[in-house]
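All protein chains but one are shown at their positions in the complex.
After this line comes subunit A, so read on.
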Amino acid sequence: MNAFKRDKKEEEEGSGNPFQNIEKTTVLQETRIFNDCPVDSRKCTHILTKILYLLNQGEQLGTTEATETFFAITKLFQSQDVILRRMMYLGIKELSTIAEDVIIVTSSLTKDMTGKEDLYRAAAIRALCSITDVSMLQAIERYMKQAIVDRNSGVSSAALVSSLHLTKIAGDVVKRWVNEAQEAVNSDSVMVQYHALGVLYHIRKSDRLAVNKLVAKLTRMSLKSPYAVCMLIRIAYKLLEEEDSSGGASSYSTLFDFIESCLRHKSEMVIYEAAHAIVNLRRTTSVELAPAVSVLQLFCSSPKPTLRFAAVRTLNKVAMSHPAAVTACNLDLENLITDSNRSIATLAITTLLKTGAESSVDRLMKQIASFVSEISDEFKIVVVQAIRALCLKFPRKHSVLMNFLSAMLRDEGGLEYKASIADTIITIIEENPEAKETGLAHLCEFIEDCEHTSLAVRILHLLGKEGPRTKQPSRYIRFIYNRVILENAPVRAAAVAAMSQFGATCPDLLPNIQVLLARCQMDTDDEVRDRATYYYSILEKQDKSLANHYIVEGLQVSIPSLERALHQYTISPSDVPFDMKSVPLAAVPSAEEIVNPSGKGVQADGMLISTALSGSKVSAVAVTVSREESYAEKLRNVPELVALGPLFRSSDPVELTESETEYVVRCIKHSFPQHLVLQFDCLNTLNDQLLENVRVQVEPPDGYQLVREVPCPCLPYSETGTAYVALKFPEELGATIGTFNATLKFLVKDCDPATGLPDSDEGYDDEYMLEDVEVTLGDQIQKVTKTNFGAAWEEAGDSYCELEDTYSLSSVSTLEEAVKDIVNFLGMQPAERSDRVPEGKSSHTVFLAGVYRGGYDILVRAKLALAEGVTMQLTVRSTNPDVAELVTSAVG
């Protein structure tokens, strides 16, 4: 019966794919007929097709197999059949990376690329470039140069695109083809012009001046190819952005004028590209923006769906940065809501949500609800993001939006979609205290029926943090305990942890919680039992500060460091108990990085105007978390510095030179419990010098003791080397803050720029003045997140020593500025989001928490009042009176 079914199925699909049942070994056997004399073109073509099909299906060939097949294919050079020959070029290209000795076909391909048959030439160039390595490139260079300027546009394009690929393996050789590429830019063919521009830009892209010249020249020339113009716009856009960030404005207007003039180009593609560039420019004014937006508006009513989509997508993206400009298009966007293309409709509606007035929200939400089930997850996420933005803009509308979100949560959808909704609800809860209760209620309902473990765990964690501080904490317990009964182990563990939070913060619920925890101790899973027992015994003690430290605050140290420290401890056992204080604290990612983690990703992206990828977001966050870790790793590898103990804190890099000088030096300050290590990353930008014994001489202020200098033995051109200076902190804490004069000293050896080898063994000493290094208070304090600052502050009132002082901050005029300054200056972590100043208030209190090197806790409360300037009352509580004094004195 089964067989019968399968037969039937095969019959149904049979018409689809003739290559369905082919097998690698059989096909490779069949390649034998390539050796026949004379060649049967039809059969050979068929077999080649099979090979290419297999390779493209991901079939792996071993090196021997590939080499044999490759040599069999080379026999086909004798055939005069055009189709077979072109298939053969494709085969050569596919196998070029796996087979050995592929350079055997070099001469044959060179013959084809210079031959008379035009049909062979372009394909032969592409195949030739794929089999060539750096050493062979010299041999074909002459032919490539000729091909780039060939009259046949196909040949020229193939040569240009191949050179673009070759830049990866031999950039220097391709650089020599710049004259030919230059000539090709003048070609009549649209494609050749485009590809030539690509190659030219690629050759020069590391040299900004050259790119500038190129753009200036080409903008005057008026290129014929719309593709090339698009490319030119992108290059010009990138130059503008770079200039913007570096502050120069020399050619701003000419470049901008060029882009602006492209708005009147006859090709729609170019017009769109120009509009896209203008709206994406960071500092466009509304006057400059108007023509671009009106072009996009025109596109919105175009009969072509692609144009409508492009326009509405661009408008959607800039809706937040330039709401006023986009509002002008509202009418057109409203028409697009009913567009038959759902993607366009979704983008239109979310754009309207971003720009719309409060009054129109209800109406729009109704419209979304009508088609939300018809669109894909990807666009649903776009909708959710729009709603999130809306919630932040119109806090009063939260109930409507929250209801909508919870309805969406109940619908079918993938993890990413659900996570984005949960994220949005969480943000709303955090931003808007009024929405907290309803938001938590929605989330509670959601986890009742949530198939995504990671999401459930997150929500339980949130409930544990936020739930105890609501008016009626007891109502959440039921939801949480339900999870313990019904869910899988990780969720149960999270639920136990969440319950304990209630126990620690709400004394009246404690007896009930203890009963529930006692029940959890009988769970089948180790982790759940462990957690329940742990929390049960802590809560049993009825000790407020114990509960605070071990339940509410959680673990502050960085996990990888803890793991390493414990590993070290177990390797070399000692009688001394393991000291938790010796483990470095986890770095707290700064607010900026949380808000805009994609910023780095966008800049790193090459020449294209990029969309922020979610992938880059993840990696950027990962980078910030592991930064301190990587420094610690690096410092551990310097034998001279191992004795200093664990790394406490590393500062951000500080530039000690201008960015375009002979030597570029950056300094990173590492604080150890008793020592300060200055890490100098030096870059040699002179290609005719080899530096040896590179070190930085510092003149420390009084009290500092120079412990050790670690020079960088050798620093060739364009490489970064590192020199270290280790100092001992002064005993007197007040003297730790100061300025170091720094001088870069080194031995110079002149060398040949081409080879990098020194001309002689003789060198001469030289030095280079650097900017001063400042060691501040913030360098010695690690940020700590306190989730419950109030409790910690109360507790500190008894045991810590306290200092209080009042300052008037005359240099700042707003509370926001004052808060930012004080947070930056002290290098401590604001607790409970107290760094956000509500609008329109004249006084504000900031809570800061940190740890001073050596493990002394510091808590700071800064009461700010706005009068003439800002007045600040600073209260510092610390376990060490000296540290408290240091903080108060440093602020003054």
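Following the convention adopted for this analysis, a residue touches a chain if its C-beta (ideal position, glycine included) is under 8 Å from a C-beta of that chain, and two chains touch if they have at least 3 such contacts; residues count from 1.
The working rule: contacts and distances are computed from a predicted model.
UniProt lists the omitted chain of the complex under the protein name "ADP-ribosylation factor-like protein 6" (options: "Oidioi.mRNA.OKI2018_I69.PAR.g12794.t1.cds", "Exosome complex component RRP45", "Ras-related protein Rab-2A" or "ADP-ribosylation factor-like protein 6").
Checked against the hidden chain, the listed residues A:17, A:107 or A:537 yield one contact partner: A:107. Although one chain is not drawn, the whole complex shows that of A:77, A:371 or A:825 it is A:77 that touches it.
Shown as candidates are A:82, A:119 or A:139; the residue that touches the absent chain is A:139. The set of subunit A residues touching the chain not shown comprises 35-38, 71, 74-75, 77-78, 101, 103-108, 110-111, 136, 139.
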